[in-house]
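Pasting in a structure now, in C-alpha cells, and then I'll have a few things to ask.
A single protein chain has been omitted; all remaining protein chains appear in their positions.
Up next, chain A:
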C-alpha cells in the first residue's frame, strides 16, 4: 500500500517510463477499496459451509488449549469467536477465563455430593445415575434430560445452566446431546445453538430475507451494503436494516424512529397534491421525476420547491437545502412566543427533510411503474418495426436500474442532512449540501430523459448516467459513514 502514497517527484525516470509503458492495464487494476466507497468484500454461505467454518475454529482452539471441542464451543460462543483473545487470556489466567466464561464455578470450592438423593426429583438413585458439571452440583440423569428438553422447548440452547440455585455454570454441548433421547429435540437443540453461534460471530449475519437460509460472511465489519445472491435482499452488514449510506447506523435508527412517531403529523400537513405555481391547477404526481410540466399552462417547475425549473437546471440546486430563518431570534421579544416560534421552526425543518425523504421514496416506486410503461411502449414500437429492435432499447433498462440506485442514495442523504443541520457551524455541512444538490439535479435530469427516451437518445442518456453515478460516488467517497468518526456524532 505504501507505494501508492509515493509522490511523483520521488520517482526516477526509469520508474516513470515503466509506469507509462509497462502498466497499460493500469486503469483496470485500480484498487477498488480506494476508488469505490461502497466496495465490500463478502461471501454468501450455506448452513453447511458456515458449520465447516465454525468447526474449524472449534478444532483449532480445542487443539491449542487441549480441551474438549464442546468446551471450546462454550469459550468461543462466550467470546465472540475471537480465538486469539481466548488463547491469550487462557495463558494469562486460565482459571479466571473459565470462571468468566461460565465453564467453572466462581465459588472455588467444589460441592461434594454425599447423599444419593436427587434434589430436584427428591428420589434416591444409585451412584451411576448421577451426573454433575464442573461446579460439582449433582443431579440424576433423568432430571438433567428433562431440564434440557424443557429448556430447548423454550428456545434455549447454548445458555442452558446448571440446575442448582444461583449457579451460573453453562452445560456444554456434549452433555446435553448425550442426555437428550428424542431426535426432534436434539435437532432443535442443534438448530438453536447454530443460531446462537452465528449471532455471536462478528463476521457472520443471517440474511434478513424471508425464509432465506443464506449466511453472509465478511471481515469488513462496516456499514456496507451486502446483497444476498439467493434472494436478492440487500441490507447494511453492520446493523441489518436497509442499506443507508451516507447516513450511519445510529442516525438512521434515530431518523426512522422519529419518522414513525411524527409521520402522522407529516402526512396530515403534506397533502398528496400540489397546485401549479403559475395557473394554480391541482396536480397529482404520477411519475418519479420532480421536474414537472403543467399539463394546463406548460409551466416548468420543481415539484419540491415549486420554483421555476430554470433556476434548477444548470445552476446551484437550491431546493434541496434548508434555509434557517435568520430573523427567528429577533422576531419576538417575548420568551413564550420565542419558544412557540422555535418549536414551529423545528417542525418546519423536520418536515422539510421528511418531505424530501418521503418524496424520493415515492419517486423510487413511481419510477418502477414508469419502467413498466416503458417496457410496454418499447414492445409496441418493436412490434411495429419502426426501425428499432429490442437490443436498441436495452440501454434504457440499465439506465433505469442506475437511476434507482442513485435515487436510493439520494433518499438516504436526507436523514444525514437533517441531523447535520443541527450543527450549522460545521464546514462540512456546506460541502455536503452542495454535493447533495448536484446529485439531485443530475438525478432529476436523468429521470426526465428516461421518461421521454427514444433510441436516438442513447448517447445522451449514457452520458447522463455517467454523470449521475460520478456525483453519487463523489458524495459517498466524502461522506461514507465510518464507525469511529461521523459528522453527526
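The rule we apply is simple: contacts are C-beta pairs under 8 Å (C-beta built on N, C-alpha and C of every residue); 3 or more make two chains touch, one makes a residue touch a chain; residues count from 1.
As a convention for this text, contacts and distances are computed from a predicted model.
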From the options "Exosome complex component RRP40", "E2 ubiquitin-conjugating enzyme", "BING4 C-terminal domain-containing protein" or "DNA replication complex GINS protein SLD5", the chain left out of the display has the UniProt protein name "E2 ubiquitin-conjugating enzyme"
Among A:73, A:137, A:381 or A:449, residue touching the chain not depicted: A:137
Touch with the missing chain holds, among A:167, A:231, A:250 or A:382, for A:167
Touch assignment to the omitted chain, from A:150, A:221, A:279 or A:422, lands on A:150
Full-complex touch with the removed chain, picking from A:69, A:119 or A:209, is A:119
List every residue of chain A that touches the chain not included in the displayed model. 119-123, 137, 139, 143, 146-147, 150-151, 161-167
